[in-house]
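Pasting a structure below so you can have a look.
Left out: one protein chain. Kept in place: all the others.
Per-chain numbering from 1; labels A and B assigned in written order.
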Amino acid sequence: MSPAVEIKTLQIDGKDVGARADQTILEVARENGIDIPTLCHLDGLGDVGACRLCLVEVKGSNKLLPACVTRVQEGMEVTAHSPRLESLRKIIVEMLFSERNHVCSVCVSNGHCELQALAASLGITHVRVPYLNPKLQVDATNRRFVIDHNRCVLCSRCVRVCDEIEGAHTWDHFGRGIDCRVITDLNQPWGNSDSCTGCGKCVHVCPTGALVEKGRAAGEMRKRQQFLPYLTLMREGRQ
Amino acid sequence: MSKIRIATVWMDGCSGCHMSFLDMDERLLELAEHIDLVYSPLVDLKDFPQEVDVTLIEGALSSEEDMEKLHKIRKHSKLLVSLGDCAVTANVPGMRNSFPVDSVLKRGYLENATLNQQIPLQVIPKLLPRALPLHEAVKVDLFIPGCPPHRDAIHYALSELIAGRVPDLSTHSHFGA
Partner (left out) sequence: MTLDELREIARIEREKQQEVPRKIHVCMAAACLSQHSDKVKAGLEAQIKEKGLEHSCKVKGVGCMGLCAAGPLVSVEPEGKLYQGVRPPEEGSDVADIVGSVDGKPANKLELDPGLPFFKEQVKVVLENSGKIDPERIEDYIAADGYEALLTALTSMTPLEIIEQVTKSGLRGRGGAGYPTGLKWSTVAKARSQNNTKFVICNADEGDPGAFMDRSVLESDPQRVLEGMAIAAYAVGASQGYIYVRAEYPLAIKRLKTAIKQAENLGLLGNNICETRFSFRIDIRLGAGAFVCGEETALINSVEGKRGTPRPRPPYPAQEGLWGAPTLINNVETYANIAPIVRKGGAWFAGIGTEKSKGTKVFALAGRVQNTGLIEVPMGIKLRDIIFRLGGGIPDGRKFKAAQTGGPSGGCVPEQYLDMPVDYESLAKVGSIMGSGGLIVMDDSSCMPDVAKYFMDFCRTESCGKCAPCRVGTTHMYNLLERITSGAAAEKELSLLEELCSVVSQTSLCGLGQSAPNPVVTTLRYFRDEYLAHIGEKHCPAGVCKTKPLSRTTEVGK
């Protein structure tokens, strides 16, 4: 016998919605056609609440809460869009642009990049914080793929897909604060990695041009992320 | 009604934004009825004129000469527009920013040169430590991102300005192409 499903009712942007008790605000919002911008979230991966773009206002809470990890509660009144939230989301994306060297025009992911699309959908026409222009490496030692740290936004999707789905845990974080970056194995060149299976999942979940296939010219790298929910669904079904 | 005095300026860029401007084709003729192009790489004039209503600048701020020009332009322009990604983000010219100027010059004029290897000290203006978006140096009133911005975005911006409205570029243009 399956356990009884508990249903909660709540409001998102004034709209009455129903949800299972174990759902997050983000899931329920998207089911009901309310779009909340995200970057680190990806259907099929565990959530970390790191990019802070899905922050929403919840009545009665003085703090903004990340929709991707906040579970629904009965009678919750959620505001997913407000001038305050829009302006915060804008400057967070602007900060991401300023952090590394995102040169859209010559990027292999130009036109197929989630960061670029976020900027467009949030109506960002320029970045108000100064560019940091860090000097970063490009690791092209892998036979088929390249990691370009200039384009990385540290969403950690590659780390999670490699750990949770592929089970290899080749990717991880290294360094603190602004010096944080993703690494393969114990900070070895990707091409020398013993744990990497070469499956390429990290490349396809990467929202930007940080993880790409070799041999792509500007604008040619299209990611295929659809595999992920199917893969997790099938695994759950098999268990 | 008097015509709007417009200037276009080419700084550190590839002139692609000006090409996109010219791509407005026959719509240029309609625009010409409302605007006076008082200064431009397309117009043979040495000095930036005194009173300009709208100045569109293509390219990043890369040299000391650019900086001088930009301050002068700002002083004489009512409205300053960053046209294209180089002006808005420093874009490709900004890709040198992770390296010191010395090594950039060495790479360009010595290591990669086949003839006459020397770093020019005269005629060519001195590079700034970093190529900057215009708004990191002066107040910019309007941003038209894009590499290049689509001719429709430029046309929309100019039409709105002619009509006396402030254009909202947020849905008309974005970084990259």
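Keep this in mind: a contact is a pair of C-beta atoms (placed from the backbone, for glycine too) under 8 Å apart; a residue touches a chain by one contact, two chains touch by 3 or more.
Values in this document were obtained by computation on a predicted structure and should not be read as measured data.
Peer 1: In the complete assembly, which of A:G75, A:P130, A:G198 or A:P229 touches the absent chain?
Peer 2: A:P130
Peer 1: Please pick, from A:V69, A:A117 or A:L136, the residue that touches the omitted chain in the full complex.
Peer 2: Final answer for the missing-chain contact: A:V69.
Peer 1: Just to verify: which one of B:M67, B:V92, B:I154 or B:A177 makes contact with the chain not shown?
Peer 2: Only one of B:M67, B:V92, B:I154 or B:A177 touches the chain omitted from view, namely B:M67.
Peer 1: In the full complex, which bits of subunit A touch the chain not displayed? Write them out.
Peer 2: Counting over the whole complex, subunit A touches the hidden chain at residues 48-52, 55, 64, 66, 69-71, 88, 91-92, 95-96, 98-99, 128-130, 132, 153-154, 156, 172-173, 175-180.
Assume only the chains that are shown with their structure count from here on.
Peer 1: Rounded to a whole Å, what is the gap between the Cα centroids of subunit A and subunit B?
Peer 2: Once rounded, the distance between the two centres reads 34 Å.
Peer 1: Under the stated contact criterion, what part of subunit B meets subunit A in this complex?
Peer 2: By the definition above, subunit B touches subunit A via 82, 85, 88-92, 94-95, 97-99, 130, 133, 135-136, 140, 143-145, 147, 168-171, 173-177.
Peer 1: Write out the stretch or stretches of subunit A touching subunit B in their complex.
Peer 2: Residue positions touching the partner: 97, 101-107, 110-111, 113, 116, 119-120, 123-128, 130-131, 133-136, 219.
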